[in-house]
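A single protein chain has been removed from this complex, and every other one stays in its place.
Now for chain A:
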Amino acid sequence: MHLDEFPLFRTDVIDALREPLENGDITVARGEETVTLPARTMVVLASNPCPCGNNVTTTGHLCTCRPSEIRDYNRRVRGPIVDRIDITRALQPPAPGDGDAHERRDTSETIRVRVAEARMRQIARFRGEEWRLNAQAPSAALRERWPLTPQAEETLVGAVVSGRLTRRGSVRVHRMAWTVADLAGVVTPGTDEVMTALALRSGDPLRHDVLEAVTAR
């Protein structure tokens, strides 16, 4: 599901996404009846840096928004919904020469194989459990039976203590670190995988050496 210009959506619409994003299902109550429907989907939210879109240095234009407009716009992006978003990426307008012949580009076929392999690892790891994939693994089970390396755990706890991450966020980073490890063929998520999961979440740049560990496979 792709919501473009997501900050312009009504607040109640945005809030309604919380439950399906957290649980993978949605409960609709009408009168005396309640029905719970499956709602496990990948949600992609797109937003601009500000209402006019020029609050960056790369568009060649100056931002014309009032501070209050930018504040209102960004409040939506910073709301509780954001705590449930695992990957944030800042995209720049195309530069001259983008997409040249030497840019590393994997075909969808290559990526499909890589993702299928990562999913197979997860299914094998969770054999006999009630779930199959990292995204579905309960947090208690993850912490007790599929922990991170001690240094990686320290990094994650540090991010929570410093206020960079909420408790809910830390569970999601733990899951994402497993996914990074599964993609890279790493047996247990270490500091590199946790740092990558944190950078994916915050929108920080990614390290090329970690990306290469994934794409070289």
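Odds and ends about this structure:
Quick note on the criterion: a residue touches a chain if its C-beta (ideal position, glycine included) is under 8 Å from a C-beta of that chain, and two chains touch if they have at least 3 such contacts; residues count from 1.
Keep this in mind: contacts and distances are computed from a predicted model.
The unshown chain of the complex is recorded in UniProt as "DNA-processing protein DprA", chosen from "ABC-2 type transport system permease protein", "P-II family nitrogen regulator", "ATP-binding cassette domain-containing protein" or "DNA-processing protein DprA". Touching the missing chain, out of A:78, A:168 or A:207, is residue A:207. Screening A:31, A:96 or A:128 for touch with the missing chain picks out A:96.
Residues of chain A that touch the chain left out of the display are 57-58, 62, 64, 92, 95-103, 204-209, 211.
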